[in-house]
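On to chain A.
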Amino acid sequence: MARRELTELWRDGRLLLAGGLMLLLLATAFAVGWQQQRAIDGERQAAQALDYDAWIAQDERHPHDAAHQGMHAFKPLPPTAIVDPGITPYVGSTIWLQAHRQSELRFRPAQDATGLQRFGNLSVAWVLQVLGPLLVIVLGFNAFAGEREQGTLRLTSSLGVRPRQLLAGKALALAAALAACLLPALLLAAGALAMQGGWDAVLRLGLLALGYALYLGIAVLGVLAVSALVPSTRLALVVLLALWIGGVTLAPRVASDLAREVHPSPSRQAFNQQMDDELEQAYRRAWRAQLGTDKRWGAELPLNRWGIALKIDDEAGYAVADQHFSRLWDSFARQQRLQEWAGLAVPLLALRGWSMGVAGTDFAAHRHFSVAAEAQRRLMQDLISHDLVEHADPLGDRHFSYQAGKNLWARVPRFHYHPIGAAAALRDNVASLFVLGLALAAAAVLAGWAVGVRKP
Partner candidate 1 sequence: MRRTFRNFSRVVAHERRLLWADRSLWAVCGLLALLLGFGLHNGLAEVKAREQVLAAIQASQPQREAALADRLQRVLAGVETPDPFANPADPASVGSGMGARSALLPYEAMAPLALGQSDMQPNYYRVTYRSRASFMDDTELESPWHLLSGPFDPLFVIVYLLPLAVLGFSWNLLSAEREQGTLKLLLSQPLTALTLVAGKAALRAGALLGTTFVVLAGVLLAARPELRSAAGAAALAWALGLVAAYALFWLALAVAVNALGRSSAFNALALLAAWVLLVLVLPVLMNLAVQAASPAPSRIELATRTRLAAVEGLNRYSKLLAADYRYVAQPEVLQPQDGKIEVASRRRAQYLVGRDTDREIEALTERFDTQLAGQQALVARWSWLSPALVASESLTALAGTGSERYLQFRRQVGRFHGEWKAFFEPRLLEGRAINPDDLRAMPRFAWVEPPRAQLRAGLALAALQLLLPVLALAAWAAWRLRRLRVV
Partner candidate 2 sequence: MLQTLALSKQFGATRALDAVSLTVEPGEIYCLLGANGAGKTTLVNVFLNFVDPSDGQALVDGLDVTREPLATKQRLAYIPEQVMLYGALSGLENLRYFAALATGRQAARAELLGLLAQAGLDATAADRRVSTYSKGMRQKVGIAIALAKNAKALLLDEPTSGLDPKAAAEFAQLLRDARDRGVAVLTTTHDLFHAKQNGTRIGIMRAGRLVAELRSEELSHADLEALYLEHMK
């Protein structure tokens, strides 16, 4: 039965045309993503190496000035970003690790782009998420309704074929058609990613494939359910298109807005203001406790305590900064989680979370890098303030004449970033997978019920 369906699809040209177009888009998206990822990641790795070399090679100077010159950390772009670039255009890529303040990653690609950027980036993920269901609709909207109209449905069921068998056959055919379109692309992608990223990347690709398979499975069963329930092909097409447009264009935006209202984020100004105020208070408290005065750099604080003061500042500040940034990032994470649970109704939301999470281009990955970069900065700061306390403070009034050299610079290690592993990414995002699975089960139940409802 499935084989006959498949032949029909092929014959009437839909599979060739629609599937062909899809494949073309996927190929373009992959090629472009490949080229971009290699260029960007290559540039970042090179810059990171140069940056450290420059740090080591710097002249002798007061360590605090070196801390102001600082180091850079460049966020690497994982190979799976070729498949799903996720939020990459909307988050920064570069962080300047300097003294005194935790900063954020800067230079979002979308800042350097026009409003055209907001329409979206061509990526494999985009094509599959947005156009994938459309392909399924085009191939399957008249699966039941069309046969009913033609009268062949009556014929088939009079041969003793049970509705569930019919459903299974058609679902299999659709799935096979999709596989014919997508499997070659998947294999090619696997090969390419293996070259770029090794087993980790291939494993991630497998997980991605799983997620997309579930998503497209939901689409297949949903399309068949609607085709079975609705009396005419025209109405079936209208209903399916309405669901597709609602699910792919409308729902993500509505969900995003609602999530923001439930878990709002502060404005930049409010965030900075609050953090500044709390830092100020924390510094004062720490100074009062440990230095006996809270007048910053007042006359009571001679230069021979400059290094210690810096150290106390840093330590007091770390806790406050952690608290604020955690709160901010947690609000983002909570917004995302809320939307992923909405994936029960709108599978796209759950899939997006899964896809980005597993590809390593979601906010959790960004946060992980920010935290790692900050750890590096703190390492640098602590080493420097320790050095100052040891060597510069004893100089008293001639504190700033102290100049450190290569010995100190070399003690700051090279920044090695280890991204979240595939296993950890899986663990963190398993909820989305669960939601997708539930949605698939629901779709299967719905389809099973739908085929039995209408008489052929």
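By definition in this document, a contact is a pair of C-beta atoms (placed from the backbone, for glycine too) under 8 Å apart; a residue touches a chain by one contact, two chains touch by 3 or more; residues count from 1.
Selection rule, in plain terms: all candidates are chains of the complex that A comes from, given by their letters.
Worth saying up front: this structure is predicted, and the values here are computed from it rather than measured.
Of the numbered chains 1 or 2, all belong to the complex, but just one touches chain A: 1. Chain contact summary for the complex, chain A toward candidate 1: residues 25, 32, 43-44, 47, 50-51, 54, 58-59, 61-62, 65, 68-70, 72, 74, 86-87, 89-94, 96, 104, 106-122, 126, 130-131, 134, 234, 237, 241, 245, 249-250, 252-257, 259-260, 265-271, 295-299, 301-303, 328, 331-332, 335-336, 339, 363, 366, 397-401, 403.
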